[in-house]
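Complex shown without one protein chain; remaining protein chains in place.
Chain naming follows the written order as A and B, and within any one chain the residues start at number 1.
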Amino acid sequence: MLSPRSILLASHGTIGAQAAEKIALGLCQSDTVLHHLIVVPDLWRGMMGDDWLNNASTRDTYGKYVEAQLGREIEQHRAVLEREISARGIIFQTRVVLGKPGQCLIEYAAESKADLVVIGSPRPPGISGLRSRMPLEKLARALTVPLLIAPYPK
Amino acid sequence: MVYTQKTPWTLVMGIIMVAYAYMVQNGMMEPVIKFLNTGRHAGEMQTLGFAFGAVAILVGLWQVLAAPKEGQTDYYLSTVAGLMFIMLIAFIVKWGLDPLMAKWGREAQPALGFNFASVMNLNYVVMGILAGIIIVNVFKVPGWAENGVRLSRLGLKTGVILLGTLYSFAELAQLGKLSIVLIGVFVLGSVGLVLWIGARRKLPNSMTGVMSAGIGVCGVSASVAAAPVVQAKSTEIAYTIGTVLLFGVVCMFAFPIIGKALGMGYVQFGAWAGTGILNSAQVAGAALAFQPGGIETLKVAEIFNITRVLFLPIIVLWLALWYVKREVGAQQVDVTRVIVSKFPVFVLGFILMFLLSSTGIFAPARHYQGAYFDNSDKALVKKDRSGKEVNNYLKEADVETLKKDAEKVKRDDQKAALQRLIENKKVMSEDDDATLRGIINAKLMSKEGTAVLNKAHRAIRHTAAKIAMFRDLIAWFFTFGLVGLGMQITVASIKQAGGQPLVIGSIVGVIKAVGSLIVVMLMVSETV
Partner (left out) sequence: MMHEDKFDRGSALTIFKSDRHEDLAALGLSLLIALLVYLLV
């Protein structure tokens, strides 16, 4: 069985990602470093109001609001994970980046020098959520460490 | 940080522009111009080519040679590269692709049975937006151009403000009234409808709120304005904006095709697009796509757009009060602050420009829509581009046609005006012109007779040079803005359309589009 010393977990609190979190935690020993990567998909850039009739400070307020709202959602998600982790003495780091999920994962995997990358499996059809997927084939080609994909919970 | 990027591209684009203008000036491009039949653009090819090319070369040299320091100069000059990038695309599309498509459309017509270029509206506006969409989604906007693409909204706003020069009091009053009625009914109606459906389906208040703004008022800008007020969740915002964008892109291409198929007039189409399309920038796109050669449709559509923007503070206020009532712990609303912070200042600019123009400084006094009456010899006999004399008096054959139809005219004033036209071979006064147009509108004469009257009317009706210049400039500003706008439409954000917003948005959006189409077709006539 794998016994990685440093795990990169990519998740954003979706059901698929929660399965990945469970598996990643299961693999952790007391001295394992868990790098938690949260990607804010860059599709948000296209959501900043392509429209030109925006009024006054509206968009600024909106930008700050979206930022804060995403921040709040991430913080909630992180807090849940941290509660489980702190009890077990795992070293835990969170990184939030804005960009394309696949690319960010590849970059962060190299930067964090993780031995194992854990992600959730793609959302099955029919379940709603953001459309921003990890390009699995590209990941498989580019990653230099093993990639573990948690099955989607039934 | 330093924004200027060391790129040779600004310089290269400048050289291309200047070289092209120079070749047009020297007649080296004559075969191409003849082939594409773009002789009427030859003047603007030279002025714009030299003007933009010169600026691009200067700034391009500076970017390559100088070592810019952080600051205002660096920040603002860094936008020039992107500006030139958009302009170059606009030039290629307007002077190259647009006439090429028109030519192919005509040539393929016998084989296809229809002119694909005109049915699909493959004109420079549509192709410019498409070019922008393709560049951002397939190739990515080059890094050195990014800063300049952020100017596109400035271009659109300037276009709207300048548009103010083209209205008369009567026109503005009439369009204003029409737009307030239509927008009032359909915008408030669809906001109400979404709130009602949301309540019936027991959706979260935040989702219903952001959705009703996006689908009811003006798309993304309204969602953006409403999201903080109703404390929307991130996925709710993403769903709604994705839906609005998707709907807007579809509308922008579908509306002009439908409008042409139904044979709608400029006012009808402008009113419909202004009411039915969700996103305001796409209203401008659709209006110009419908009538790329002129801006009558755009003028109507923009009045609707402006009315809609003025409705925005009201909607935001409504949603804020609605949300406070339903949600415990929601922030209290400061009514004046909402109104003041949401009020679009550029609308005041539009009004200022309108007032400036109505003092008559841009056109001879008594002009109507920039046109004025002149039946002097000087105005009727002119030289065209190649120096050939064009005589706009009626020909003998025209006079014969009129004489044949003369007995169909019964009213005395109309008879008299027609008689004077036949004797002098030109319209003799402004009153006569109005009377004769009455004959045209009532369709008293045969087709040929009406054509002659129209010809006589056109001969004495002149567009003021300054107003014509404003028209051209406005079309360029909108083209610039729309190409840049295309570069901001990303597939990644459109793909987020989903969930309840997609379902409800499609239902309400289609109801609004079809409903306003029916109302416009029944109630709006051409006489504005």
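One rule holds in what follows: a contact is a pair of C-beta atoms (placed from the backbone, for glycine too) under 8 Å apart; a residue touches a chain by one contact, two chains touch by 3 or more.
On a predicted model such as this, the values are computed, not experimentally measured, just so you know.
Of the candidate positions B:N147, B:N375, B:T450 or B:Q500, contact with the hidden chain is made by B:N147. Considering the full assembly, B:M1 is the residue among B:M1, B:L65 or B:V138 that touches the omitted chain.
Contact between chain B and the unshown chain involves residues 1, 3, 75-76, 79, 146-147, 150-151, 153-154, 157-158, 160-162, 165, 344-346, 348-349, 352-353, 356, 361-362, 465-466, 469-470, 473, 488.
Here is the rule we go by: only the chains that are shown with their structure count from here on.
By the touch criterion given at the top, residues 152-153, 156-157, 218-221, 223-225, 227-228, 231-235, 237-238, 241-242, 245, 279-281, 305, 308-309, 312-313, 340-345, 481, 485, 488-490, 492-496, 498-499 of chain B touch chain A in their complex. Chain A makes touch with chain B in their complex at residues 41-59, 61-62, 65-66, 69-70, 73, 128-132.
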